[in-house]
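The complex appears here minus one protein chain, its other protein chains still in place.
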Amino acid sequence: MSGVTRRYVLKLGMLTAATGAAAAGVAPRVARAQPKQLVVCSWGGAYQEAQRKTMFQPFEKETGIKIVEASPTDYGKLKAMVQSGNAEWDLVDVGDLSVIAGAKDNLLEPLDYQTIDTRDVFPQVVHKFGIGTIYYSTVLAYSTKKYTKGDHPKTWAQFWDVGKFPGPRAMRNNPLDNLEFALLADDVPIDRIYPMDVERAFRSMDRIKKHINVWWTTGAQPAQLLADGEVELATSWNGRIFAIQKQGAKAGLEWNQGKLQWDSWVIPRGSKNKDGAMKFIAWATHPKPQAAIANEIPYGPVNRKAFDFVSPQAARDMPTAPDNARRQLMIDPVWWGEHRNALVERWNAWLLK
Amino acid sequence: MRRGVGRREIALLLLPALAWLGVLFVYPIGRLVYLSAFAPAFTLQHYAKLEGAEVRLEVLVNSFEISVTVTLLALVLGYPLAFLLATARPRAAGLMLAGIVLPLWTSVLVRTYAWMVLLGRRGLVNEALQSAGVLDSPLSLLYNRLGVTIGMVHALLPFMVLPIYSVMKGVDVDLLKAAQNLGANRWQSFLRVYLPLSFPGVAAGCLLVFVTALGFFVTPALLGGRGDMMIAMLIENQVRELLDWGFASALAVTLLAVTAGILLVVQRLLGERMWAR
Partner (left out) sequence: MDRARALRLESAGPLGRRHPLVIGLGVAILVFLALPLLVVIPISFSAAKYLTFPPPGWSAQWYERYFGSREWMSATVRSVEVAALTTLAATAVGTAAALALRRSFRGKSIVSLVVLAPMVVPVIIVAIGIDGLYARLQLVGTLAGLVLAHTVLALPFVVVVVTATLRGFDETLELAAHNLGANRWQTFRLVTLPLTRPGIVSGALLAFITSFDEVVVAIFVSGARNPTLPKQMWDGIRTEIDPTVAAVSTLLIVVTTAALAAITLVRRRAEEDAA
């Protein structure tokens, strides 16, 4: 090739190569410059905002470890990233007892209970691969614009009664927050829910299926839908309704026949900052941060000493408050641990039909 | 005497583009084809799944139904607009073109989000219809087939208008004059001369809209309900949630084959004009 052609092509080539090199060069530098970083994935919305305010920011200040937030938690995503060796999240707030499924699927790191102090933590939420973050409830939520005189449905049988309580509804796109309610709607006594008659539950779900306008997937949705007037009845996590009430929306919730359960902190296998994650968990399980988040959004602490620091108002709104708890159903983690994966598959197929 | 442009020079100019696309486009898609039929060993099981479970078939049917509906609506709305554009004065035509091109280039996420705001039970559309007395109670326009259709027609309308417009622009006005000299009135000359002449544009627009609708992801994912799952959503679901690469690849390859087939036909109809934006 002649000299002039070569130079001409060379210049064009250099421009492209320079760009590629620039991109490639920036990336590793950026990655290397962040040794003290912890990627935390949680549920987004009001809950994650409360976590940010009461946990992530104070933790950063105290330890200097920068917290990078991600959302929303998704079991499928977690599985995909661990199995492909690309664990992007260092610490995850999982719900739905995914801690048990995750342990079974070999996706999690065991927790270091030398670092994490569990003396005052309710034993129920302590697990080899995860520890409780907070207690929450899935409850029946309603629009107070529509139901102004306390005449909203108070049981799941009433929620299922579209004749007496017509109007658009939203339920969660996940068997975990639905099947128990389906059985309760079918008049199964609250103390005989487990072990669950799955066939009966799905038959009950069949009855309500076509009356559901939206199958929500994220925590913010049911609250938003109620606030918008898009639906008048919904299942929802209790803290989200509280948050939107604080912002002036006309929504309310019913504790009767709610389902009490808890979230867990887990560490994905292959996490790039295991130590940081352990440190955070140990820190977050102390009474003061537990109380701080409970005061911010009404989710129950897992550390009993936290109640010394919780405000009386917050204590009343909590799902674990005695008045509220006695009207609810407590989840059975063992049963769900065994059946979760199969039921999720069945649910997905059922929903599409 | 002009210095011949060496084949080598052409090759070198094309090398960066071809290398880039070879590694990051052709190879990944080739890999999908491989995964769809050869993982683990040569098997057609992934394709069989397409007609197997009720679930998957329903998604294909949905995609087809929605794409056809969107195409027809886009045609009904797009033809008059293209006609107006083609026969407008240059100033007006420029403005109209801007009004069509701007939404086209705005992020599809922004447009879909805007529809989420507009179509709610207490959104602008419902509020306006109710205060105008047309409705007594709000219509359910969101999270269902209606919402998806509206959102997709809006997103794809420019793809219908522009091909039709480009063909209309090329219609020889003398042919119409000739028809009228031979006694046809305006309506007849439109129906029997103009309309058939604009047909290649119509066909190209319809096929383009149909094929783009088929592969759409963002709009049906945000505006649709449980009965509105489309192919792209199923592919995403299989890859992210269920890690079924074999089946996801089979779906992707099928979508790709249909897309390619239809586009070949469009290419025949429109030739180079399709690429001139």
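Letters A and B name the chains as they come in the text, with residue numbers starting at 1 for each one.
The working rule: a contact is a pair of C-beta atoms (placed from the backbone, for glycine too) under 8 Å apart; a residue touches a chain by one contact, two chains touch by 3 or more.
A quick note: this is a predicted structure, and the numbers were derived from the prediction, not measured.
Shown as candidates are B:18, B:57 or B:265; the residue that touches the absent chain is B:18. Contact with the chain not shown here comes from a single listed residue; of A:150, A:163 or A:248, that residue is A:248. For the chain left out of this panel, the touching residue among A:106, A:124, A:148 or A:217 is A:217. Looking at chain B, the residues touching the absent chain are 2-3, 5, 7, 9-11, 13-14, 16-18, 20-21, 24-29, 31-32, 35, 77-78, 80-81, 83-85, 87, 96, 98-103, 105-111, 113-118, 120, 122-124, 127, 154, 157-158, 173, 176-177, 179-180, 186, 189-190, 194, 211-212, 214-218, 222, 232, 235-236, 239-240, 245, 248, 252, 255-256, 259, 263, 275-277. Residues 4-5, 7-8, 11-12, 15-16, 19-20, 22-24, 26-27, 30-31, 37, 39, 41, 43-46, 48, 68-72, 84, 86, 88-89, 217-221, 223-224, 227-228, 244, 247-249 are the ones on chain A that touch the missing chain.
Definition applied: only the chains that are shown with their structure count from here on.
The mean-CA centres of chain A and chain B are about 36 angstrom from one another, to the nearest whole unit. Residues of chain A that touch chain B in their complex: 1, 5, 9, 12-13, 16, 74, 76-77, 79-80, 83, 168, 173, 213-215, 228-230, 348-349, 351-353.
Within the complex formed with chain A, the residues of chain B that make contact are 6, 8-9, 12-13, 16, 53-55, 58-59, 120-122, 138, 140, 142-144, 225-227, 229, 239-243.
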